[in-house]
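A single protein chain has been removed from this complex, and every other one stays in its place.
And then subunit A:
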């Protein structure tokens, strides 16, 4: 019974996003505009919550928030996950996944339904072709180094533990960062 109820809920959330019904909040990113609902998004994101209540600015009067500096693909992902969608039925973009970590931290998102194969993503990312990896790996390093919070995630921890190379690279980058800070 409970299962059916939960399924019902998720289905209705999904349809809310696609239909834009009852929307009272608009988030724009690049060319995309998402008609969302304050009750749903502001309760999950500290950033959106505060953005919504920020008393000044034209945007706030119009119940609109623009995210000019974010990747529209990520944002799209974000809202899909917020509204209960699952990425299980689509191929996973590893880079996207990495960036999802980042956005979670940036916008103080809670309980995002990330694809379950997090571990895979990171390991997979790490073990793919050098060219691709280089790019991806760099990004991963950057993310882990910048977003200290991520270190607490078990998946990252495990990755660091089982792939010393990864760990070493992260440390190297941390050291470089520190040095840079000290000198500036």
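Just so it is clear, contacts are C-beta pairs under 8 Å (C-beta built on N, C-alpha and C of every residue); 3 or more make two chains touch, one makes a residue touch a chain; residues count from 1.
Everything below uses one rule, namely that contacts and distances are computed from a predicted model.
Peer 1: Name the absent chain as its UniProt record does, using one of the following: "Transcription factor TGA1-like", "pantothenate kinase", "Cullin-domain-containing protein" or "Calcium and integrin-binding family member 2".
Peer 2: Of the names offered in "Transcription factor TGA1-like", "pantothenate kinase", "Cullin-domain-containing protein" or "Calcium and integrin-binding family member 2", the one UniProt assigns to the missing chain is "Cullin-domain-containing protein".
Peer 1: From the list A:13, A:143 or A:167, which touches the chain that is not on show?
Peer 2: A:143
Peer 1: In the whole complex, not just what's shown, which of A:16, A:41, A:67 or A:82 touches the removed chain?
Peer 2: From the options A:16, A:41, A:67 or A:82, the contact with the absent chain belongs to A:67.
Peer 1: Just checking the interface: what residues of subunit A touch the absent partner chain?
Peer 2: 46-47, 50-51, 53-60, 65-69, 73, 76-77, 80, 85-87, 89-93, 95-96, 102, 106, 108, 131-132, 134-136, 138-139, 142-143, 146-149, 177-178, 181
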